[in-house]
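Only one protein chain is missing from this complex, and each of the others stays in its spot.
Chain IDs A and B follow the sequence of writing; residue 1 opens each chain.
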Amino acid sequence: MQPTHIPIDYLPIFMQFIFAFGFVATTILATHFLGPKRAGKSKLEAFECGIESVGNARSPFSIKYFLTAILFVLFDIEVIFMYPWAVNFRELGLQGFVAMLIFISLLLVGFLYEIRRKALDWE
Amino acid sequence: MNTIQYKFNPSYLEDSEPLKTKLSGLKSQEMIINLGPQHPSTHGVLRLEVVTDGEIVKDVIPHLGYLHRCFEKHAETLPFNQIIPYVDRMDYVAAMNSEHAFAMGVEKMLGISEQIPKRVEYIRVLVAELNRLASHFVAIGSYGVDIGAFTPFLWMMRDREHIQRLLEWVCGARMLYNYIWIGGLFYDLPLGFEEQCEQFSTYLKPKLKESENLLINNKIFINRTANVGVLPLDLAINYGVTGPMIRASGLKYDIRKTDAYSVYPEIDFSIPIGKGEMGKTGDCWDRTYVRMQECFESIKIIDKCIEMLKKEHKRNKDFDPQALVPKKIRPQAMDFYIRAENPKGELGFFFRTDGKSDIPVRCKARSCCFSNLSVLSTISKDIYIADLIAIIGSFDFVMGEVDR
Partner (left out) sequence: MDFITLIDKSVLIVIIFAVSLVTAMYSTYGERKIAAFFQDRLGPTNAGPWGLLQPLADGGKLFMKEEIIPDQANKALFILGPSIAMLTACMTSAVIPWGKDLYFFDHNIVLQVADVNIGLLYVFGVVSLGVYGALIGGWASNNKFSLMGAIRAASQNISYELAMGLSIISIIMLTGSLSLRDIVEQQAGFNWNIWYQPLAFLIFFVCALAETNRAPFDLPECETELVGGYHTEYSSMKLGFYLFAEYINMFISAAVISALFFGGYNFPFMNSIGLSSNAIALLGVGFFFIKILFFIFLFMWVRWTIPRFRYDQLMKLGWEILIPLSIVNIIITGLVILIKEGSLF
């Protein structure tokens, strides 16, 4: 195993990306030319269970979903901090563990607050 | 005076306006979603106008009529015996039960109901209970699909297939039978039917237990259905809810017992009611549970019927199921109402005859599904969209009967 990792290690990933991109693009293009095309007005309407659609789907929707997303961003950043700690856990030893316990307890306080405020409940 | 008078009230029109909720009246987060008529979980062509706020349902307005086929009008132009195929097409998953109710009503009007041979009655009850099983299988199975479990549905369909084969053997049709005639039956049971039926009932019991364990005792299923769509008893009574739904709400009301029609008083069976084991009484879980238990009761009835058909009312050569079928069906002038316990509730027929023709002047069907469905928008306020689907499924309606 190489002791150090250099940017060239990522070259195969880039190759795979090109390969995957090529595959997706060819398939999309191929189906575009292969399939029949018989468009009609009612065929191209948005599906609304068989009746004429009411209103626009792109109206403002409930903020609750957005709240979940915000909470995710907050927690995800905090979780990301734990990765380097976990990698170096054995070296950091007890001191690192105590530090992380403090960090986790701070995180849990926020977490409890959020649950108490029913940020995740719909009612 | 042969017509029924209605008082016209302009406000009726407003209630049936195509869109009751206007876009302009909504709050900024609310959205109107049309569930149906072409939607997988509305069990046919029910259209629900749902006002949602994210995942929460604020209001539900059902729109009916997509499967209206003028049953009542047809019935008013046809002789009684020719109405039976139309009756089949009302509740097409439980045609035998509807036929039974209809034939029984006309027989009572003609005054021949006492003379119907016991064997005919037992066969009627037998096929009706088989069909009740089939109907409950559809209800429980498709409810599983509504909740997201697909396997119980196919297990139920597998078992229903056996019933359909049996009924096809009896009368040649798989869904719309035209088997129970006024005054008798189309045919006697085919040879060997009793034995096949016995085999089926021994096959079914463990399978049904298995399905029960897979579906309604499942933890996720309980979580999804307990305390959801609770229908209190007083509300149920006010809306005229009948059948498994009102029994799930805790009332021991079964027309097979209360009216004691046909040979049901001679058969021992019990009426399962919802006890709120998993949540409040009258929730979706109770409704499914009651249907499941009714299946076991139906098997009991079937066993008893077969026993009677094999011992006391044996098959013999002289027995003619069509012996009492009247040549001319002309009841006296009267208003008559007959009701019977359909798998979905109380199915009633109201006849008005003038005594001069073979054709009813008025024939109104009291549809159990229609009454049951009417309670939907009352109990689905401020619930999750997924709960709405669970509630619709637990009602077990057939749009053919709602719209007639």
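Some observations on this one:
Simple rule for what comes next: contacts are C-beta pairs under 8 Å (C-beta built on N, C-alpha and C of every residue); 3 or more make two chains touch, one makes a residue touch a chain.
Keep in mind that what you see is a predicted model, and the values were worked out from it rather than measured.
Here the chain not displayed is in touch, across the complete complex, with A, B. Panel shows chain A; residues 1-2, 5, 8-13, 15-17, 19-21, 23-25, 27-28, 30-32, 34-39, 41, 43-49, 53, 56-58, 61, 65, 68-69, 72, 75-76, 79, 82-83, 86-90, 93-94, 97, 100-101, 104, 107-108, 111, 115, 120-122 of it touch the chain omitted from the view. In the full complex, chain B touches the omitted chain through residues 31, 33, 39-41, 55, 144-151, 154-155, 158, 214-215, 218, 220-221, 223-224, 384-387, 389.
By definition in this document, only the chains that are shown with their structure count from here on.
In the complex of the two chains, the chain A residues touching chain B come out as 48-51, 54-55, 59-65, 122-123.
Across the interface of their complex, chain A is touched by residues 19, 23, 28-29, 31-32, 34-39, 47, 53-56, 382, 384 of chain B.
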